[in-house]
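Only one protein chain is missing from this complex, and each of the others stays in its spot.
Presenting chain A:
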Amino acid sequence: MTTALFEVIDQPIDVEEVRQKVLSRNAGAITLFIGTVREMTNGKKTMHLEYQAYPAMAIKMFEQIAKEIQEEWPEAKVAITHRVGHLAISDIAVVIAVSSPHRKIAYMANEYAIDRIKQIVPIWKKEHWEDGTEWIGDQLENVPYPQGKPAIQEEENL
């Protein structure tokens, strides 16, 4: 079992392993966020997803998020594991564990972590639908790039 608090792995995530990384005798609460692969997005059916990461920088950004949490909530302890590669519907893509003496901080710090992951951690997902694929342009899934990149003039010819 690894003890690294922040990981990017290409195997299924063991939720219990992530939880154990934030165990503390001072903790009265542990929150677990488990991000899973959703089948339907805006009426469109996902067959599977493919996640890609820039692992070295992703780990640095996880550490940056942990530092920000430490500044805001010094008693919180955080561990994050993100999976990459081929993921099926309902597979776990990310697990965030936060422990703290009282529950409120564990909830707040955990939500802060997932919000920041979607802002600064270099990880991308590619949707695979029945009728095609697309690298998703942001975490809200409302700015996909149909041709795989932002619209520019030359796209008109495609």
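The definition used in the following text is that contacts are C-beta pairs under 8 Å (C-beta built on N, C-alpha and C of every residue); 3 or more make two chains touch, one makes a residue touch a chain; residues count from 1.
One rule holds for everything that comes next: contacts and distances are computed from a predicted model.
Peer 1: Leaving aside the chains you can see, what is the UniProt protein name of the one that's missing? Options: "ABC transporter ATP-binding protein", "Methylmalonyl-CoA mutase, N-terminal domain", "Spore germination protein KA" or "Molybdopterin synthase sulfur carrier subunit".
Peer 2: Its record in UniProt gives the absent chain the protein name "Molybdopterin synthase sulfur carrier subunit".
Peer 1: Using the document's contact rule, name the residues of chain A that touch the chain not shown here.
Peer 2: Residues 35, 51-54, 56-58, 60, 82, 93-94, 114, 117-126, 135-139, 141, 143, 145, 148-150, 152 of chain A touch the chain that is not shown.
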